[in-house]
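Shown here: the complex without one of its protein chains, the others still in place.
On to chain A.
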Amino acid sequence: MSFWEYANPVKFIRTTDKVLPWVWALTGISLVTGLVWGFFFTPDDFRQGSTVKIIYIHVPSALMAINAWLMMLVASLIWIVRRHHVSALAARAAAPVGAVMTLIALATGAFWGQPMWGTWWAWDPRLTSFLILFLFYLGYMALWEAIENDDTAADLTSILCLVGSVFAILSRYAVNFWNQGLHQGATLSLDKEENISDVFWFPLLVCIAGFVLLFIALVFLRTQTEIRARRTRALLAREGQA
């Protein structure tokens, strides 16, 4: 029983078919719990008022925006090294989800920034690097669309993903150098003490879990769709020849 078994599309679809309903159910439960808890059962912040509640969408979506790219990076590496088609398709499937997460993070940030900072947009390092990340997603998806041969497209996009990752990190630090930020530093951390009150922290955790699950469910579903679409195309091509 090896992890690589799931590189077989049939096996992948069969397993994900079994898992998906559970993932969807858990996604629904944690998102509803987290958001309802966060929106209706937490107190308003002493200074930010009710706008603090945007955190329950902003932080999880921002986390997933970055982690989706990381997942694409890992999937691209697997494709380059082991040439499993499912891996390439999973990277392709994750890109639009990641792009939408980036947009959500930017939009919710703007909605929060308007009353709090007094502006929709500032050329702050974090904001700017997210915008750049969004451009990387756009380029990646456009390259997938532009190339007709599936294998060539998978090869080229995975190399773009690798090179893009390096440049995304470079840009992140370059932007830091270029302008001082308005955005607060990291609030959540794995190894340091949290500087967020437990009242907000627990519903936020539930929301993060919900977004992670949502991402997993969407990527599974989209990968399945990609596999089936490719299979359909192969069948049609065979029909055409016969």
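Just so it is clear, a residue touches a chain if its C-beta (ideal position, glycine included) is under 8 Å from a C-beta of that chain, and two chains touch if they have at least 3 such contacts; residues count from 1.
Here is the rule we use: contacts and distances are computed from a predicted model.
**Student:** Which of the following names does UniProt give to the chain that is not shown: "Heme exporter protein B", "Formate dehydrogenase", "Heavy-metal-associated domain-containing protein" or "Peptide ABC transporter"?
**Tutor:** The record for the missing subunit names the protein "Heme exporter protein B".
**Student:** For the chain not shown, which residue from A:Ala110, A:Leu143 or A:Leu221 touches it across the whole complex?
**Tutor:** Only one listed residue reaches the unshown chain, and that is A:Leu143.
**Student:** Using the definition of touch stated at the top, determine which of A:Leu31, A:Val59, A:Ala88 or A:Val175 touches the missing chain.
**Tutor:** A:Val175
**Student:** In the whole complex, not just what's shown, which of A:Ala25, A:Leu70, A:Val163 or A:Ala229 touches the removed chain?
**Tutor:** Of these options, the touching residue for the absent chain is A:Val163.
**Student:** Tell me where the left-out chain touches chain A, residue by residue.
**Tutor:** Against the left-out chain, chain A lists 132, 135-136, 138-139, 142-143, 146-147, 152, 155-156, 159-160, 162-164, 167, 170-171, 174-175, 177-178.
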